[in-house]
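All protein chains but one are shown at their positions in the complex.
Letters A and B name the chains as they come in the text, with residue numbers starting at 1 for each one.
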Amino acid sequence: MGSRLGGIFWSLIFLAVPVLGVATFAVAPSYNIWLPKDVSEHGSSIDSLFMFILALTGVVFIATEGLLFWFLWKYDAAKAKGPATYIHGSHTLEVVWTIIPAATLLFLAIYQMNTWADVKMRRPAMAPTVEVVARQFEWRLRYPGRDGMLGTRDDLFLTNDLHLPVDEDILVQLKSMDVLHSFFLPNLRIKQDAVPGMKIPVWFKAKETGQFDIVCAELCGWGHYKMKGRVTIESRADFDRWLEETYARQEATQPAPEDVVAPAAD
Amino acid sequence: MSTATASTLSHGTATTLPPARKPRPLAEFLSTYVFSKDHKVIGLQFLFSTLLWFLIGGLLALAVRWQIAWPWSDVPVLGKLFAQQGGQMAPEFYTMLFTMHATVMIFLVIIPILAGAFGNFLIPLMIGADDMAFPTLNMLSYWFMWPAFFAFGASFFVEGGAASSGWTSYPPLSTNVASAPGSGWGQTLWLIGLTMVGVSSMLGSVNYMTTIILMRAPGMTMFRLPMTIWAMFITAILQAFALPVLTAAGFMQLSDRTIGTGFFSPEGNVVNNAIAGAGGGQPLLWQHLFWFYSHPAVYIMILPAMGMVSDILTTFARKPLFGYRPMVYSIAGIAGLGFIVWGHHMFMSGMNPALGVTFMVSTMMIALPSAVKTFNWLGTVWGGRIQFTTSMLFALSFVSMFIIGGLSGIFMAATPVDIFIHDTYFIVAHFHYVLFAGTAMGVWAAIYFWFPKMFGRTMNEFWGKVHFFLTFIFLNGTFFTMHILGAVGFPRRLADAYHYETFHHLQPLNAFMTWCAIGMVASQAIFAANFFWSMFFGPIAGRNPWNSNTLEWTAPSPPGHGNFDFQPVVHRGPYEYSVPGADKDHLMQTDPPNALATAAAAAAH
Partner (left out) sequence: MNASAISIPHGHDGHSGGHDDGHGHHGPVLQYQPGLPLTRGKLIMWLFLSTEIMFFAALLGSYVVLRFGAPVWPKPHHVHLSEPIGAFNTFVLICSSVTIVLALEFARANKAGIAKFWMLLTLLLGMLFLGVKGYEYQAKFSHGIYPQAPRGLIYEKPDLYYGSAVRARLGEPAIIDKLKELDDTPADQLSAEQVAARGRLQQIRKMVASPEQQAFDLAVVADQVMPLPTEGPGGSHDGGHGGHASGLNDIFPWLRLPAVIPGGNMWASTYFLLTGFHAVHVLVGLIVFTILLFYKLGPKQAGKIENAGLYWHFVDLVWIFLFPLLYLF
């Protein structure tokens, strides 16, 4: 069954897997199909962890797929002489190939904990910079205003247009009014689900100015795809000016009624 | 469908069919092929039903791909079926498409084809039993699939359409009727269908366990069982212990939806101006319960394939399985660890991040037994005499593709990386590599391998290889590219992501993937043609066309009622290939003890 040519052909097909696989990853960055620009302080540790795991799994990938190819090539029944090796296993090998991956994975597990703690566990001690309330299908934003406190008369209300100062700790207070959503800032390497009934803190520090996407990354209904916001990172001066202007505009168009604060009060 | 089964079975080797009873032809027909209690017929019923749903699931996938590649453009052919908007799909229709695609593929294809079709067909045959321990229960386990077929099928046609909150059905989207069109009747039917699939699996799994424990042939000790049986056995245990949790959660969601309890809705939750039930509950509770089942379920969806692939690899490498006991222990290890890693789907969910750390560590550890399996497969191929049959090619590609899918799992297990890639196409790439490139390839390997036992005829090798080649190429074209898409952060479940600045340049890549997907589905026509043609006209196979060792190959092809025409007695393990000094290159489990071979086997240990 299977001519000699067949074996060669099929072995090469299996060789194509690691070759084309590596090639795909190699050329992708040059087509800009790669990690988007990172403007956050913690992002580089996430990205380097990604690259580290890519290298690690890449080695395993090339090694295992390479071996598979080599065995197919070498032990093709149409080519190899004599009967197959009669062997039921090797205790030593089993131990070796359990211990090495175990050590590698344990190292990986410990190695990454710090980054995780930075992004999700070591919350800075500060009042929220802004409250983000997700709802079908928009991002409602509330800035505390001049007094620095949410839930007071001078709160500033906006939708989808988030502005943040650069080089400063930001603490977002994330809530949802209806279903699950997820606050995804690709360029800031931030993602956090918004859960109705919960108040979840999200913190980061942007290190470059610019305009970036806010994506909703948790299915929230038919309009999930269009639940888009923009985040503008700007200097402190620009940010303050923007805050003033926007607040003035809000006052002019809609004098804050007494109960504006009530529904959103915490 | 049943007619087809009927005529093929009668095509088989003439030894086995009983003389027809004249007076009650209809009753006879019904009890033999429709309400049959014979495990082989039930297995084939599962096989045909799931293949049909596979096709439906594949077409749903194509519709999904069409929208991603060319959003809001007219959908060819299928467009006419849902021409609400002049042939172009509405966003809520898209959410329904991927929800039902995943539901069909997981609950109506992969789980029932592995446990239902192959589990049923193979377990009694491979352990030397005449049938399952409880044939009536077994029949019921198939017939409980039909309410599920109806519930899922009908849900497409009810007001608001089928379920559309993802196959994960996270509340409050899924519990609040006002939150999405598909959260009406569609979601209720979805829950009913899920429960029915659950009942079916439950009936099957307790039956399989009982059969394997109590009905092995003399000499068939647990450590002489083929890997397929070990995998089926442990999968049944997984089913039995994980599924009731989903059933309980399903009932809770059903009651939230229908009578207005508030298990999964927080106090005062308002969606679209509609208050959701009594309130006071927790949305995350559903996620915990769901993943407590659905993580073990992903192993339910691959372990049987791993077992079958192990058997196929040894047969066509003409070599004993490398590390039989480690292979068994690693299946058990995967199953055991599988129960403590569910939180890795919830790293971003708002669950306590400290809890995330423990789940991250256990998830890393679950890669170990998988590593053991992978290396042992490579060890099995090493030094073999490889026969490149279609079945072998699919089995090899299972190994090759599982490595890719497994390795991408490591990225997501790393919690900080998951912050970026969670709910992106990186995840979609991961699970299609393990589920489609892994399990489905394993299933094809198994179909080509056991087809002769099922129908007494072999499938065409040439067209089988063409089928393999095209599927293999197109599948990698479709799914490998998803990794780099995920690296950009391209989010899943979006009907149209190109209006985001970050993603707008990715349309051409998506179009390429869609072309590959179309090619992949089209290639299956070759498979379908080969399958049906071979059922009737393929070359007669004989009892043991592959010179394999396990018990089912000692029975007639196809086996008659009661399976064996002699009492099987087992003398050795299932993988005695190329035993030095033996007079043939394989020693079947039933071959009488041969002094020479035994001596050689002893020497090799």
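Going forward, a contact is a pair of C-beta atoms (placed from the backbone, for glycine too) under 8 Å apart; a residue touches a chain by one contact, two chains touch by 3 or more.
Everything quoted here is computed from the prediction, not taken from an experiment.
Student: Give me the visible chains that the unshown chain touches, in label order.
Tutor: Per the contact definition above, the missing chain touches B.
Student: Give the residue, chosen from B:P71, B:G161, B:P304 or B:G560, that touches the chain omitted from the document.
Tutor: B:G560
Student: Out of B:I42, B:L243, B:I410 or B:A495, which is the one that touches the chain we can't see?
Tutor: B:L243
Student: Out of B:A115, B:L289, B:A317 or B:L485, which is the one that touches the chain we can't see?
Tutor: Checking the options B:A115, B:L289, B:A317 or B:L485, the one contacting the hidden chain is B:L289.
Student: Of the residues in chain B, which ones touch the absent chain?
Tutor: 16, 18, 21, 28, 31-32, 36-37, 128-131, 133-137, 202, 206-207, 209-210, 213-222, 240-245, 247-249, 251-252, 255, 259-263, 267, 275, 277-282, 285, 288-289, 292, 560-568
To be clear about the criterion, only the chains that are shown with their structure count from here on.
Student: With chain centres defined as C-alpha means, what is the inter-centre distance between chain A and chain B in Å?
Tutor: Result: the chain centres lie 29 Å from each other.
Student: Over in the complex, which chain A residues touch chain B? Could you list them?
Tutor: Result: residues 1-2, 6-7, 10, 13-14, 17, 20-21, 24-25, 28, 32-36, 45-46, 49-50, 53-54, 56-57, 60-61, 64-65, 67-68, 71-72, 75-77, 80, 83-90, 93-94, 97-98, 101-102, 105-106, 108-109, 112-113, 115-117, 119-121, 136, 177-180, 182, 184, 186-187, 189-198, 200, 212-213, 215, 217-226, 228 of chain A touch chain B.
Student: Quick check: in the complex, which residue numbers of chain B touch chain A?
Tutor: Answer in residue numbers: 90-92, 94-95, 164-166, 170, 172-173, 176, 179-181, 265-267, 269-272, 282-284, 317-326, 348-350, 353-354, 356-357, 360-361, 364-365, 367-368, 371-372, 374-376, 378-379, 381-389, 393, 396-397, 399-400, 403-404, 407-408, 410-411, 414-417, 419-420, 422-424, 461, 469, 472, 476, 480-481, 483-485, 487-489, 491, 493-497, 499-502, 505-506, 509, 575, 577-580, 585, 600, 604-605.
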